[in-house]
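Shown here: the complex without one of its protein chains, the others still in place.
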Amino acid sequence: MALNRTTSMTIKVKRLEGKIALEEAVGSPYFVAHGTHPPTPMIAGMKDGLPPYNIPFLNDIDDRLNDVGKRLESMNASGIGYSIVSLTCPGVEGILNPDEAVDLAKKTNDAIYNAYVKAHPTRFGFFASVPMQKPKEAAKELMRAVKDLGAKGVLINGFTNMDPNDLSSVRYLDDPECEPFWQTLSELNVPLYLHPRIPPLNQQRIYESYPNLSQAAYGFGVETAGHSLRIICSGILDRYPNVQIILGHCAESLPFLAHRIDHRMAIGVAGNNGPYKKSVMYYLQNNFYATLAGVRRESTMRNTLDEMGEGRVLFSVDYPYESNEDAADWFDGLQLNENTRREVAWGNAKRLFNLQ
Amino acid sequence: MALNRTTSMTIKVKRLEGKIALEEAVGSPYFVAHGTHPPTPMIAGMKDGLPPYNIPFLNDIDDRLNDVGKRLESMNASGIGYSIVSLTCPGVEGILNPDEAVDLAKKTNDAIYNAYVKAHPTRFGFFASVPMQKPKEAAKELMRAVKDLGAKGVLINGFTNMDPNDLSSVRYLDDPECEPFWQTLSELNVPLYLHPRIPPLNQQRIYESYPNLSQAAYGFGVETAGHSLRIICSGILDRYPNVQIILGHCAESLPFLAHRIDHRMAIGVAGNNGPYKKSVMYYLQNNFYATLAGVRRESTMRNTLDEMGEGRVLFSVDYPYESNEDAADWFDGLQLNENTRREVAWGNAKRLFNLQ
Amino acid sequence: MALNRTTSMTIKVKRLEGKIALEEAVGSPYFVAHGTHPPTPMIAGMKDGLPPYNIPFLNDIDDRLNDVGKRLESMNASGIGYSIVSLTCPGVEGILNPDEAVDLAKKTNDAIYNAYVKAHPTRFGFFASVPMQKPKEAAKELMRAVKDLGAKGVLINGFTNMDPNDLSSVRYLDDPECEPFWQTLSELNVPLYLHPRIPPLNQQRIYESYPNLSQAAYGFGVETAGHSLRIICSGILDRYPNVQIILGHCAESLPFLAHRIDHRMAIGVAGNNGPYKKSVMYYLQNNFYATLAGVRRESTMRNTLDEMGEGRVLFSVDYPYESNEDAADWFDGLQLNENTRREVAWGNAKRLFNLQ
Partner (left out) sequence: MALNRTTSMTIKVKRLEGKIALEEAVGSPYFVAHGTHPPTPMIAGMKDGLPPYNIPFLNDIDDRLNDVGKRLESMNASGIGYSIVSLTCPGVEGILNPDEAVDLAKKTNDAIYNAYVKAHPTRFGFFASVPMQKPKEAAKELMRAVKDLGAKGVLINGFTNMDPNDLSSVRYLDDPECEPFWQTLSELNVPLYLHPRIPPLNQQRIYESYPNLSQAAYGFGVETAGHSLRIICSGILDRYPNVQIILGHCAESLPFLAHRIDHRMAIGVAGNNGPYKKSVMYYLQNNFYATLAGVRRESTMRNTLDEMGEGRVLFSVDYPYESNEDAADWFDGLQLNENTRREVAWGNAKRLFNLQ
């Protein structure tokens, strides 16, 4: 064994097989699931009518959202044994007609079940889509999807559009009307993945002129962390303490911020910020899971592990918006002890979703 | 030396003397510096006309904003040798009449200089206030404050109100009109402290019903990180690469987020998100400093040190909104090596502000 | 709630109740368990016949080694709900007559069982002492202690003296004669706590003139890490892969060193350094637990958590050589997420020892 070699300026990664990923998007055969349905502009500050991202990228995404064969091939190349797929953002939440939302949620759940879970039961599970435009219907569809189709939980893309004529009229999950949904979620004891959505058009002032900031680059995280804080403040997690909410992107910066949020909330008049009973940090450590979807930075991951514990951090990718291969190369190559790596790669997910 | 004792359930802290603090607020004798001037509502969702924080807290703050003796006493008890004070938030940025803003900025700078710096030159420096309603006047006042009054830089409270009849009409620092200000800042080679401000009323939808979320608890950070990203995207830091921007609260979560922001921005059409030339991480490591103001959590601090390096992290408190004593007890008691502790406590600040 | 206070220069700690501690020493009614039996000098370089530690300290230790009431009082004050006690170092391993070792091991196990476990079953468990001078007898006594007395495992104080006339003649646990012991340990599926011992007199050259270095300050760790590496190299853990070895003091620096050790061992001629099959890091993560006994430094603990995972780190004190109260104040006050804190405080121990 000689020690010297001509460098290839690369670090070899040993592939870790059997990883589980759970922020993995698919398309719907029934409608164009990204953007609103029917389409409306979603991003302020577009220049010359151009979308802020590039066309080859978008075409590549569309292709991979729907091609099961390519997805399996990519999972195989990345050591991802099992994916829990879900309808791409914002999906049903962006359907402007409530009755259509109810109808398309069902059809989409059936379609995803058939194309992924039934066809490849050892490789795919799915999160149900639900029509939060009508929370009782959402509860019903969640029940059906879990009981009849074996859904592993539900994924909601942030707020739900409530008025076809006013895109700023939206529903967050702390709306008291959502109670039947939370009740059913708690009864079924399955997790909710709270997925980001681009902030409503009338809330994008801070990002204007730099359209990508409204999206995954920054606005996604703010919108989703803010939404999580609304849910916390509303007291839902006190009424349904077994509810588990999964956040992507290392919990959208809440691990970094929770201590300070609690510190400043404590100064308020008790009860004036909602009826929540415990600290944001408490809920973060007891009612939330963080996935690594979209994160490939060690210090961010460490901050998340530090604040949530290794039992609440889960591998994920965000395919096809992120590359399975890149995410796996990063994760598999981390200088992380193998016990923690296994928990994050699959151990925690197996317990959370009752997988074998 | 016996090893056993009846526990007092406390950890003793050895006081570190000579710390420098730089997010330290004072009042103005010329106007009520917090809120807008004249006053307007700033927070959505207030309940029963009650402010979301408690009255004894507010009275205590008002008292301490203006009492120099109490401030010095508290600094002495906390091992803070030197404070760089500045007008409390939003100060001049919240003056609805532009000409009044120009006038009151000057008067306030003179007053702060006299009451703090001239009276206690070994204990206080100050950051100038400037009227960004009129950027040329802001540049002029910055020049005067630095040259004539020895200001250590300038502190700006986020956006500036631009229309007394429309509180949503605000100016961020990437507004091309601000160019004279940046030019002067670069020439003088003094730093800008970008202080948080509550988001404009029409941008608080995500926080409604939970008013404290709009403020220091969460909205402050989002508003200020978003503002920083606007400045970055605008290319200002490419045109003035020596500009240094100080952010409080461990850089408002940018250390946690920068890697992902860069990753997603890279997908955009080049140039469509502003003419910036480098990565957000690059600017963060070369044009930003982070203070510990308002942060008392180790993992948050570690993430900041990890991403910015120990040369760009600065102790601070946010007196009187935070307790000097509590901040010092936390910082002085950290199990941190003394070399890094000294750099954060005063070493970096001495170099940045040319202090002895 | 006013934010300001006169500092007391202390940080308040909220006591965490229910912690489990497992490097907790007790005396024997049958012999002076520390030092050899009969006594011989153990430390090189003593000056003017003085022991290198102070007399009040030693008297305090002797008192507390044997006083069950004081111990319980201290546990109560420290939030330690349950202690697994063991005979103080080197105990039976320092008995120079092998037959006496066999006899006194049994008597001591009975005595500790009666005074602690039988008298206070909800507060105490114990690790058996075994006479490694005669490994078959050790295996027999381990079996009896576990089956009849409910011992939670066994604690061995490093090497065992083998010749009353030659103190440098010692047995390490990789000695092939120890096989019956390992076989029984594996069958019983209980852990071995490998406790430090001062290196043999003839191996203390590096410490001469500075006697404390031979002991807990430094020599303890080197001796115990070296012993662990012998066990690893010998292939014992390949033959008995279910064996679990507990090390104190954050695993005696092995988390810091394991990666480099593996890197350099790989250069050797295969098999020339023993028949072990995997990497030191592998064994560390699969066959070792680390306790915090004697460690009160965050970065050391973090390095240990980083390399072993939060499932293999256990709270402990080393009472009466360390203060329960100080250890608890440090641990309970750490800015650590509560999930990890609970695992380290008791979760891992409950699983390892099948406690309720």
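A, B and C are the chain letters, set down in written order, and residue numbers restart from 1 in every chain.
Just so it is clear, contacts are C-beta pairs under 8 Å (C-beta built on N, C-alpha and C of every residue); 3 or more make two chains touch, one makes a residue touch a chain.
For clarity, every value in this text was computed on a predicted model and none was experimentally measured.
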Listed residues B:G150, B:P164 or B:G311, member touching the removed chain: B:G311
Absent-chain contact - pick from C:L257, C:L334 or C:L355: C:L257
Subunit B, residues in touch with the chain not shown (by the definition above): 1, 3, 259, 266-267, 281-282, 285, 306-312, 335-340, 343
Hidden partner chain, residues of subunit C it touches: 47, 50-54, 57, 168, 172, 174, 199-200, 202-203, 205-207, 209-213, 215-218, 221-223, 225-227, 229-230, 233-234, 249-250, 253, 255-257, 259-261, 263-265, 267-269, 272-274, 294-297, 299-300, 302-303, 306-307
Those residues of subunit A which, in the complete complex, touch the missing chain: 1-15, 54, 56-57, 60-61, 64, 74, 77-78, 297-299, 320-326, 328-330, 333, 335
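Criterion: only the chains that are shown with their structure count from here on.
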Homomeric contact subunit B-subunit C: same or different residue positions, threshold half: same
Farthest-lying chain, centroid of Cα atoms versus that of subunit C: B
Centrality ranking, top chain (CA atoms only): A
Where subunit B and subunit C are represented by their mean Cα positions, the distance between them in whole Å: 50
Junction residues of subunit C - those touching two or more other chains: 1, 3, 335
